[in-house]
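What follows is a short report on a single structure.
Yeah, one chain of the complex is gone here, protein chain that is, but the others are all in their spots.
Up next, chain A:
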(Lines give C-alpha, C1' and ligand atoms only; values in the text may rest on other atoms or scores of the structure.)
Protein backbone atom coordinates (compact mmCIF):
# COMPACT_ATOMS: atom_id res chain seq x y z
CA UNK A 1 0.00 0.00 0.00
CA UNK A 2 1.28 3.44 -0.91
CA UNK A 3 -0.21 5.26 2.11
CA UNK A 4 1.78 6.82 4.91
CA UNK A 5 1.42 5.66 8.52
CA UNK A 6 -1.64 3.61 7.67
CA UNK A 7 -3.49 6.76 6.58
CA UNK A 8 -5.23 6.14 3.28
CA UNK A 9 -6.86 9.57 2.98
CA UNK A 10 -5.32 12.80 4.20
CA UNK A 11 -6.82 16.22 3.58
CA UNK A 12 -4.99 19.32 4.77
CA UNK A 13 -6.69 22.70 4.90
CA UNK A 14 -8.83 21.93 1.86
CA UNK A 15 -11.01 24.72 0.47
CA UNK A 16 -13.43 24.52 -2.40
CA UNK A 17 -15.15 27.51 -3.92
CA UNK A 18 -17.72 27.47 -6.70
CA UNK A 19 -18.75 30.42 -8.79
CA UNK A 20 -22.42 30.86 -9.61
CA UNK A 21 -23.07 33.83 -11.89
CA UNK A 22 -19.72 35.27 -10.80
CA UNK A 23 -20.75 35.02 -7.15
CA UNK A 24 -18.26 33.16 -4.98
CA UNK A 25 -19.86 30.28 -3.11
CA UNK A 26 -17.57 28.65 -0.56
CA UNK A 27 -18.45 24.96 -0.25
CA UNK A 28 -15.61 23.55 1.81
CA UNK A 29 -13.69 25.67 4.29
CA UNK A 30 -10.40 24.40 5.65
CA UNK A 31 -11.12 20.69 5.83
CA UNK A 32 -8.61 18.53 7.68
CA UNK A 33 -9.42 14.86 7.49
CA UNK A 34 -7.72 11.51 7.89
CA UNK A 35 -9.13 8.10 7.05
CA UNK A 36 -7.10 5.09 7.94
CA UNK A 37 -6.81 1.94 5.85
CA UNK A 38 -9.64 -0.50 6.47
CA UNK A 39 -11.98 2.05 8.06
CA UNK A 40 -15.68 2.32 7.24
CA UNK A 41 -16.55 5.99 7.60
CA UNK A 42 -19.95 7.64 7.20
CA UNK A 43 -20.10 11.30 6.25
CA UNK A 44 -23.32 13.04 7.27
CA UNK A 45 -24.63 16.52 6.90
CA UNK A 46 -27.55 18.54 5.60
CA UNK A 47 -28.11 19.22 1.93
CA UNK A 48 -25.61 21.70 0.56
CA UNK A 49 -23.14 21.07 3.34
CA UNK A 50 -20.49 19.94 0.86
CA UNK A 51 -20.59 16.16 1.43
CA UNK A 52 -20.62 15.17 -2.25
CA UNK A 53 -18.00 17.79 -3.09
CA UNK A 54 -15.71 16.36 -0.41
CA UNK A 55 -16.33 12.87 -1.77
CA UNK A 56 -15.52 14.02 -5.32
CA UNK A 57 -12.25 15.58 -4.16
CA UNK A 58 -11.21 12.37 -2.44
CA UNK A 59 -12.22 10.32 -5.51
CA UNK A 60 -10.12 12.54 -7.76
CA UNK A 61 -12.96 13.73 -9.96
CA UNK A 62 -12.76 17.32 -8.74
CA UNK A 63 -9.93 19.48 -7.51
CA UNK A 64 -9.71 21.75 -4.47
CA UNK A 65 -9.40 25.51 -4.74
CA UNK A 66 -6.76 25.33 -2.05
CA UNK A 67 -5.13 22.75 0.20
CA UNK A 68 -3.83 19.26 -0.35
CA UNK A 69 -5.69 16.02 -1.01
CA UNK A 70 -3.53 12.97 -0.57
CA UNK A 71 -5.04 9.55 -1.19
CA UNK A 72 -3.25 6.22 -1.33
CA UNK A 73 0.06 8.02 -1.02
CA UNK A 74 -0.54 10.31 -3.98
CA UNK A 75 -1.01 14.07 -3.83
CA UNK A 76 -3.84 14.38 -6.34
CA UNK A 77 -3.14 18.02 -7.18
CA UNK A 78 0.19 17.05 -8.75
CA UNK A 79 -1.30 14.53 -11.19
CA UNK A 80 -2.05 15.44 -14.79
CA UNK A 81 -5.50 14.46 -16.14
CA UNK A 82 -4.28 11.28 -17.86
CA UNK A 83 -2.38 10.09 -14.77
CA UNK A 84 -5.30 11.03 -12.56
CA UNK A 85 -7.67 8.90 -14.68
CA UNK A 86 -5.28 5.94 -14.41
CA UNK A 87 -5.01 6.58 -10.66
CA UNK A 88 -8.81 6.52 -10.32
CA UNK A 89 -9.01 3.28 -12.25
CA UNK A 90 -6.49 1.72 -9.90
CA UNK A 91 -7.58 3.10 -6.53
CA UNK A 92 -11.20 4.25 -6.54
CA UNK A 93 -14.46 2.33 -6.66
CA UNK A 94 -17.37 4.76 -6.92
CA UNK A 95 -20.95 3.93 -5.97
CA UNK A 96 -23.58 6.49 -7.05
CA UNK A 97 -26.96 7.22 -5.52
CA UNK A 98 -28.70 6.65 -8.88
CA UNK A 99 -26.57 3.57 -9.71
CA UNK A 100 -25.55 5.10 -13.06
CA UNK A 101 -25.32 1.83 -14.94
CA UNK A 102 -24.95 2.04 -18.72
CA UNK A 103 -28.47 1.13 -19.90
CA UNK A 104 -27.38 -0.50 -23.18
CA UNK A 105 -25.01 -2.91 -21.46
CA UNK A 106 -25.93 -6.04 -19.51
CA UNK A 107 -25.09 -6.41 -15.82
CA UNK A 108 -22.04 -8.44 -16.84
CA UNK A 109 -20.86 -5.81 -19.32
CA UNK A 110 -21.40 -3.00 -16.83
CA UNK A 111 -19.30 -4.77 -14.24
CA UNK A 112 -16.62 -5.50 -16.83
CA UNK A 113 -16.17 -1.80 -17.73
CA UNK A 114 -13.36 -1.03 -15.23
CA UNK A 115 -11.53 -4.21 -16.22
CA UNK A 116 -11.38 -3.10 -19.87
CA UNK A 117 -8.82 -0.56 -18.68
CA UNK A 118 -6.55 -3.32 -17.39
CA UNK A 119 -4.35 -5.74 -19.27
CA UNK A 120 -6.39 -8.73 -18.16
CA UNK A 121 -7.36 -11.26 -20.83
CA UNK A 122 -11.03 -11.78 -21.72
CA UNK A 123 -10.93 -15.06 -19.80
CA UNK A 124 -9.50 -13.45 -16.69
CA UNK A 125 -11.99 -10.61 -16.93
CA UNK A 126 -14.85 -13.09 -17.15
CA UNK A 127 -13.63 -14.95 -14.10
CA UNK A 128 -13.45 -11.77 -12.03
CA UNK A 129 -16.78 -10.40 -13.21
CA UNK A 130 -18.61 -13.62 -12.40
CA UNK A 131 -16.88 -13.75 -9.04
CA UNK A 132 -18.03 -10.29 -7.95
CA UNK A 133 -21.50 -10.82 -9.40
CA UNK A 134 -21.62 -13.94 -7.22
CA UNK A 135 -20.44 -11.87 -4.26
CA UNK A 136 -23.38 -9.47 -4.65
CA UNK A 137 -25.77 -12.38 -5.33
CA UNK A 138 -26.49 -11.58 -8.95
CA UNK A 139 -24.63 -14.22 -10.93
CA UNK A 140 -27.94 -15.41 -12.40
CA UNK A 141 -28.71 -11.87 -13.58
CA UNK A 142 -25.48 -11.42 -15.53
CA UNK A 143 -27.23 -11.17 -18.89
CA UNK A 144 -29.96 -8.83 -17.73
CA UNK A 145 -30.05 -5.20 -18.75
CA UNK A 146 -30.50 -2.51 -16.08
CA UNK A 147 -34.14 -1.98 -17.10
CA UNK A 148 -34.78 -5.63 -16.27
CA UNK A 149 -33.47 -5.24 -12.72
CA UNK A 150 -35.01 -3.80 -9.55
CA UNK A 151 -33.48 -0.71 -7.94
CA UNK A 152 -31.79 -2.84 -5.29
CA UNK A 153 -30.37 -5.17 -7.91
CA UNK A 154 -29.12 -2.24 -9.97
CA UNK A 155 -27.29 -0.88 -6.95
CA UNK A 156 -25.76 -4.29 -6.29
CA UNK A 157 -24.52 -4.39 -9.89
CA UNK A 158 -23.10 -0.90 -9.34
CA UNK A 159 -21.31 -2.14 -6.21
CA UNK A 160 -19.96 -5.11 -8.17
CA UNK A 161 -18.67 -2.65 -10.78
CA UNK A 162 -17.06 -0.58 -8.03
CA UNK A 163 -15.18 -3.50 -6.48
CA UNK A 164 -14.33 -5.60 -9.53
CA UNK A 165 -10.94 -3.94 -10.08
CA UNK A 166 -10.14 -4.37 -6.36
CA UNK A 167 -9.77 -0.63 -5.62
CA UNK A 168 -7.99 0.75 -2.58
CA UNK A 169 -10.93 2.92 -1.54
CA UNK A 170 -14.68 2.58 -2.01
CA UNK A 171 -16.60 5.85 -2.07
CA UNK A 172 -20.39 5.74 -1.97
CA UNK A 173 -22.52 8.82 -2.52
CA UNK A 174 -25.89 8.21 -0.86
CA UNK A 175 -25.91 4.54 -1.94
CA UNK A 176 -29.30 3.91 -0.32
CA UNK A 177 -30.84 7.28 -1.13
CA UNK A 178 -32.99 5.93 -3.93
CA UNK A 179 -33.98 2.63 -2.37
CA UNK A 180 -36.80 1.40 -0.12
CA UNK A 181 -35.98 0.34 3.44
CA UNK A 182 -35.59 -3.36 2.64
CA UNK A 183 -33.26 -2.85 -0.30
CA UNK A 184 -31.38 -0.12 1.58
CA UNK A 185 -30.75 -2.56 4.44
CA UNK A 186 -29.46 -5.19 2.00
CA UNK A 187 -27.07 -2.73 0.40
CA UNK A 188 -25.74 -1.60 3.77
CA UNK A 189 -25.26 -5.22 4.82
CA UNK A 190 -23.35 -5.81 1.61
CA UNK A 191 -21.09 -2.81 2.27
CA UNK A 192 -20.49 -4.06 5.81
CA UNK A 193 -19.52 -7.47 4.41
CA UNK A 194 -17.10 -5.86 1.95
CA UNK A 195 -15.53 -4.00 4.84
CA UNK A 196 -15.43 -6.95 7.20
CA UNK A 197 -14.54 -9.77 4.82
CA UNK A 198 -12.49 -8.00 2.18
CA UNK A 199 -11.14 -5.27 4.49
CA UNK A 200 -12.24 -2.54 2.13
CA UNK A 201 -11.84 1.06 3.18
CA UNK A 202 -15.20 2.72 2.64
CA UNK A 203 -16.28 6.36 2.74
CA UNK A 204 -20.05 6.69 2.54
CA UNK A 205 -22.02 9.91 2.27
CA UNK A 206 -25.51 9.59 3.69
CA UNK A 207 -28.44 11.55 5.08
CA UNK A 208 -29.76 8.54 6.87
CA UNK A 209 -28.69 8.10 10.52
CA UNK A 210 -29.60 4.39 10.34
CA UNK A 211 -27.24 3.98 7.41
CA UNK A 212 -24.52 5.89 9.27
CA UNK A 213 -24.87 3.51 12.22
CA UNK A 214 -23.53 0.71 10.02
CA UNK A 215 -20.20 2.53 9.70
CA UNK A 216 -17.41 2.40 12.29
CA UNK A 217 -17.09 6.14 12.44
CA UNK A 218 -19.34 9.03 11.50
CA UNK A 219 -18.18 12.49 10.48
CA UNK A 220 -20.49 15.50 10.37
CA UNK A 221 -20.13 18.26 7.85
CA UNK A 222 -22.03 21.50 8.14
CA UNK A 223 -21.65 24.57 5.96
CA UNK A 224 -18.39 23.25 4.61
CA UNK A 225 -16.79 22.65 7.96
CA UNK A 226 -16.21 19.31 9.66
CA UNK A 227 -17.78 19.29 13.10
CA UNK A 228 -15.73 18.10 16.04
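The rule is short, and it goes like this: a residue touches a chain if its C-beta (ideal position, glycine included) is under 8 Å from a C-beta of that chain, and two chains touch if they have at least 3 such contacts; residues count from 1.
Heads up, the rule we're going with is that contacts and distances are computed from a predicted model.
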Listed names "FtsX-like permease family protein", "Electron transfer flavoprotein subunit beta", "sn-glycerol-3-phosphate ABC transporter ATP-binding protein UgpC" or "Formate dehydrogenase subunit delta", with the criterion being the UniProt name of the chain not displayed: "FtsX-like permease family protein"
Candidates A:70, A:88, A:128 or A:214 - the one touching the absent chain: A:88
Hidden-chain contact residue, picked from the options A:104, A:140, A:181 or A:196: A:104
Hidden-chain contact residue, picked from the options A:114, A:175 or A:224: A:114
Touching the absent chain when the full complex is considered, from A:11, A:28, A:41 or A:59: A:59
Residue numbers in chain A that touch the chain omitted from display: 52-53, 56, 59, 61-62, 81-82, 85-90, 92, 94, 96-98, 100, 102-105, 109, 113-114, 116-117, 122, 161, 173
